[in-house]
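Only one protein chain is missing; all other protein chains are in place.
Presenting chain A:
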């Protein structure tokens, strides 16, 4: 639109044009209804500080327990799984009530109506169905209703358009005559245990799909193709090949998809790699006879067969040749192709090195899903990188690839995601400094990944190696939050680490004391409660705790541990603490003039048979300038005789020394 303005007197004209873009979006550039929303959404990147949006964003309601890969029996305890599944089961319950009592849900304010939220009518034998019903069912992918409607129409001799029959056949072949999976409920699949890698025959023989095919008056090429593809998808190899032979006799030309499925099914027809490959070559020759060009799934099928015949010595060579052929035909490989290639080659010695080339090839690309096995690539690549190659550089490159675009969606289950991150973190623990490791840790924990006990152990080992003890408080607080404290010997590892030496930094030492104290309190609480399964803690751990308290100059806490042991576990040999620690405790109590504790320590030492503790005191008593009376009293009041007997019996090798020593020293005092 041009608007001319101007005044006649001065003869100046100003002209401007309104851009067509605004006036009519149809003839210049068509903008879809959601294009602006999509553009706005593209400004938002992944927020690593937040959990997945299916969880409530609140510290009290966010899951904090991990998927435990190491001991799979504990998988059920993962709160991620529990929270997500309970949400979904709520939705399922709602769906159940809607389907059971549809008459109660008469009020529906939705405008426009959302068909997914409405009651779905189920047909029975008495319903009068028309072609339109069938067409609707097919459009909604409602397989059970389709079958009922079709049977009703057949029984009442209603004429059905052959085109409609063909689309019905396509539907039932695709879903194997079963109900289609509801795409609203994906959580169960996401949290199921490791996806079944076993390929097996699931095709329903003689079910509706085959009945429909048999009832077709004129079986054309499309019907044959559809049925072969359905059988191929569910691995009914024998029947699929039989139909293929029939097709050849009838001079029908199959499609590329038919060949793709047939190649995959070769696995079930032949046993050895060589025979399988012969058969594939035959199929490929047939393909060229029909003037069909292979696509990416054809190659994926070939690689799939090779990945299942790794025992054959030529498999890896042929896999590489297949890839070369792909390049030649300018077919873009999908992630599944790389996955299968890796699978074939990593079974050979030094074969895993192909991963370097694969990563170099696909670095920086964002992928779209093309093949069901695409989702296995990242998990397996990281597995190879961590366990076969142990190359942290390569690990970073794979991880960068995962972070590119929408690639992080290439995980099929929570399990495989956890395995990926477990391998990645193991790799980092082995070869990176703690600072770098913790940078990555802070980014992914706890929202994307929660480390398992084993990985936590590795992180602690890394901390020990690089002497970066200041990370321990953070790691420990995470361990408590993820409820891993008493999983494996994690608590023991933490205590060992912090009891190892006295730290100069007083603040840090204080934090360590707090860690040990919280562990001690947890133990006391757990063991005092009869209903909860009690914790069995070894004496070493108690002695480490005492050591930490003494290092932190917190004598009261150290004596509290001892008091607890004396009171609760006086006769449990497993909890006896080390003599060296008792000696230190004695020294500390003398230093603090806590004679009660000293007495308790000596008593305890005598009970557990550590007589050299008493010896140690008497040897060192000059240092503390103990009065004569005290020693007398001390010797009398303490159950020394028992100690003597105990020690002489237990340490029979040197009885004289132990029995004599108290007397000697007392003499000296006199």
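By definition in this document, a contact is a pair of C-beta atoms (placed from the backbone, for glycine too) under 8 Å apart; a residue touches a chain by one contact, two chains touch by 3 or more; residues count from 1.
Simple rule for what comes next: contacts and distances are computed from a predicted model.
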item: Name under which UniProt lists the unshown chain, selected from "Cytosolic iron-sulfur assembly component 2B", "Cytochrome oxidase c subunit VIb-domain-containing protein", "Adenylyltransferase and sulfurtransferase uba4" or "28S ribosomal protein S35-like protein"; value: "28S ribosomal protein S35-like protein"
item: Among A:44, A:104 or A:328, residue touching the chain not depicted; value: A:44
item: Among A:109, A:125 or A:245, residue touching the chain not depicted; value: A:109
item: From A:140, A:211, A:353 or A:481, residue that would touch the chain that is not displayed; value: A:481
item: Positions on chain A where the hidden chain makes contact; value: 3, 5, 14-19, 21-22, 31, 35-36, 39-47, 49-50, 57-60, 62, 64, 108-112, 442, 446-447, 477, 480-481, 483, 525
